[in-house]
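Here the complex is missing a single protein chain, while all its other protein chains stay put.
The letters A and B name the chains in turn, as written, and every chain counts its residues from 1.
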Amino acid sequence: MKIIQIILILVLSPFLSGVINRTKAFFCGRKGSPIFQLYYDIYKLLLKGAVYSSTITWVFIAGPIVSLSAIILAAFLIPFGGEVSLISFNGDIILFIYLLGLGRFFTVLAALDTGSSFEGMGASREVQFAVFAEPALFLSVAALVRLTGKISLSEIFDTINNSCWAEYSPVIFLVLGAIFIVFLTENSRIPVDDPNTHLELTMVHEVMVLDHCGVDLAYICYGSAVKFWILGSFIVSIILKTKHIGWGADQLIFILAMTVLAFIVGLAESFLPRLRLLKVPHLLIVALALSILALTLTFRGFK
Amino acid sequence: MLIKFIIIVPFVFGLVSFFINKDFWRRALIVVCSAIHFFLTGLAWLNRPDSGLGDWFFLDNLGVIFLTITSFLFLGASIYGIVYLADEKRKFDDEGKNFSREAIFSGCFLLFLSTMTIVTVSQHLAVLWAAIEATTLASAPLIYFHRTKRSLEATWKYLLICSVGIALALLGLFFLSVSNGSNQGNLVLSNMIQTPQGMNIVWLKAAFLLLFVGYGTKMGLAPFHTWLPDAHSEAPSVVSALLSGALLNCALLGILRAYQVCLAAGLGSYCRDIFISFGLLSILFAAIFILGQKDYKRMLAYSSVEHMGIITLGIGLGGQAVYGSLISVIGHSLGKAGLFFVAGNIFAYSKTKTISEIQGLINGRTYYLGLFWMVGFLLITATPPSAIFLGKFVILKEIIFQGRYWIVFIFLTALALVFIGMARIFLSMTEGVTDNKNPNYSFGLRFFVQILPTTVFFGLIIAIGLYFPAGLKQQLETAAKMLGGF
Partner (left out) sequence: MILLIDLIIVAIVLMNLMMLSSSRIRTCIRIVAVEGILVGLVPIIADINSITFSAIISSFFNITLKGFVFPWLLYRAAQEANIRKEVEPIGGYALSLLLGVILFLIATWLSTRLLYVKPLFSNIVVSVSFATFFTGVLIIVSRTKAITQVLGYIVLENGIYLFGVSLLAEQHLLVELAILLDIFVAVFVMGIAIFHISREFDHIDTHNLSELKDWIKLKQE
């Protein structure tokens, strides 16, 4: 069963990107690309070869591979549909966050390795955002750990679903707020970054992968799709109260919820303007503030 | 009954004077009201009144001293003030209109008196708080009387800094109420003093600190004194005299009330340390800023900070020093008010507040101006036979008696610095060749009326310094006993 879950994650991830694009297209009054467009893209890219610049070293080639494998490994740790995740142990939550960090680290290294000024700029922005986003994620998770008294992802989500909502809803709201901002940042969505922009000066994530092509680019595209899924399921697992109707039904509800999340992100992208680059750290500090607040409240406790 | 009158009379007169258009009646009203107030205060000495308002309002030995000072200063200020207003009138163009500048000034002036009276008679600490905040609000328009940019700046700083300070005091008041939780948070003074065993010490300590800092802001203790020089220098001199001589005392009274509660609860030594440290800090701050001062009204303001520091220090030392502090309170109020009156005349004569632009006051036709300026200087810097000398001497005696020589060192050094700084300023203004700046300024009847209160104030300081009446002595001693002295 757990293996099937992982396969579901790996297979369905690119589908969410299609949902977002269709939502945006709908609100723009366009027809939009097919809902399975990302699958076609990845397939097309996998068939291609790769061109490498003469200035690069092995780091550039290792970048996409390492980040994709880190993200897939993180996917093994994330629970799905109220079930226990494939790999679950005490403290897996820390490994989870660091795997995401490792993925980002190698993406940044690969970007720097090209020696291009644009990619260096993108890398510096990415790291600047991460400086705020990562502590925010950590502190939010710490708040959840304090709230539930559990230190493994599966158990945390299970406990939140069963007992915490009624008593600790203010804390959970704060954590959700913080994680949602981190979620948008990590996945380079509006209002932090625009995945569709083609102006190098304003790009963040996209500019870092400009020099990648062929199989490498396929890895990167697929990697970001999986990342969207696992961080999204972080949010969905907190909100969604698992009914335990049956395995199949649980999974179906979860996947539906993920689709709704993708729809909401699409909605946000249609109606929100992108923040000025200088304002982005401010938004991330808001996330940090929310997570600190949540953590403090758990220490103080309610009555 | 008397207490009701003493509060209500200036309040009603103040409200009425907002609506009077005739200058003559309005000015007459100020003087009459102040005189009635002073008369009623005199009656309070003869026969300590019962308020008829329960234990919320009551005139105790401490309150009566502050009330008398306030009332007396207001009487002097009203006499000085009406001449001042008549002089200023020529500059305005809103004569005869409703709510002219002068009407607002007169109204606020009397409301200021009323609110300060409430401060001195209230025994309920929350009422005391409300009254102190009300003094800020009533006096802000007085400071803004000239309606210049600089006076606006001073008013804004005064309003904001004092309001924040008073807000701190409000928080302290709530802390005090929590501390007195076993007594339903009752904030009546006699109640708290009689049953101190129910007080929670931790909350009480925090409460005292907050009240001290809050009211200390209003009292002009360093480092919260920043509004004080601005407000004192930009306000009309008659207002500066009241701010310095009466308002600072009222804030001090707020602190003393909290101190009484702490004393009863056995927190004496904790509070004394706070008093001593802020007192010394204020004296030092004032000494440093007086040295390089260019504006003589600001210099007087810093001198007020210094005196507030000395008074605070004396109360913190306990023993006889409390008695010395109370003498200093009287001496400082009279002396500083007189000096501000003279400063007002100097400003009216020379049209400048800059020290370096004035010289030779004592030579030529400004002889009396220079004379009073110099006498005031000697009195305020505690040259015998000034009453302030008596106060400082008693305080110094107590420090030496307690064997705290490092305080002696700081205290005397700072006093010497203040003396040097002020001597430089006063001497350079009075000595030298007269420049006969303003030949149009007349030293006739108006000047005589204006200098009259100053003469009385200075005379009183010297009189108290030479001969201390037994009645006053007994009054001060009982008040000092209430504050942990003997």
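Operating definition for what follows: contacts are C-beta pairs under 8 Å (C-beta built on N, C-alpha and C of every residue); 3 or more make two chains touch, one makes a residue touch a chain.
Just so you know, these numbers come straight off a predicted model, no measurement behind them.
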| item | value |
| --- | --- |
| Contact partner of the left-out chain, one of B:Leu137, B:Leu427, B:Ile462 or B:Met482 | B:Leu137 |
| Omitted-chain contact residue, chosen from B:Arg150, B:Lys351, B:Arg365 or B:Lys473 | B:Arg150 |
| Touching the absent chain when the full complex is considered, from B:Phe66, B:Tyr259, B:Phe289 or B:Tyr323 | B:Phe289 |
| Selected from B:Ala86, B:Val178 or B:Leu371 as touching the chain missing from the view | B:Val178 |
| Contact footprint on chain A, counting only the chain that is left out | 166-167, 169-170, 173-174, 281-282, 285-286, 288-289, 292-293, 296-297, 299-303 |
| Where the unshown chain meets chain B, residue by residue | 124, 126-127, 129-130, 133-134, 136-137, 140-141, 144, 147, 149-150, 152-157, 159-160, 163-164, 167, 170-171, 174, 177-178, 181-182, 184-185, 187, 200, 202-203, 206, 229-230, 233-234, 289, 292-294, 298 |
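By our rule, only the chains that are shown with their structure count from here on.
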| item | value |
| --- | --- |
| Interchain centroid distance [CA atoms averaged], chain A/chain B, Å | 66 |
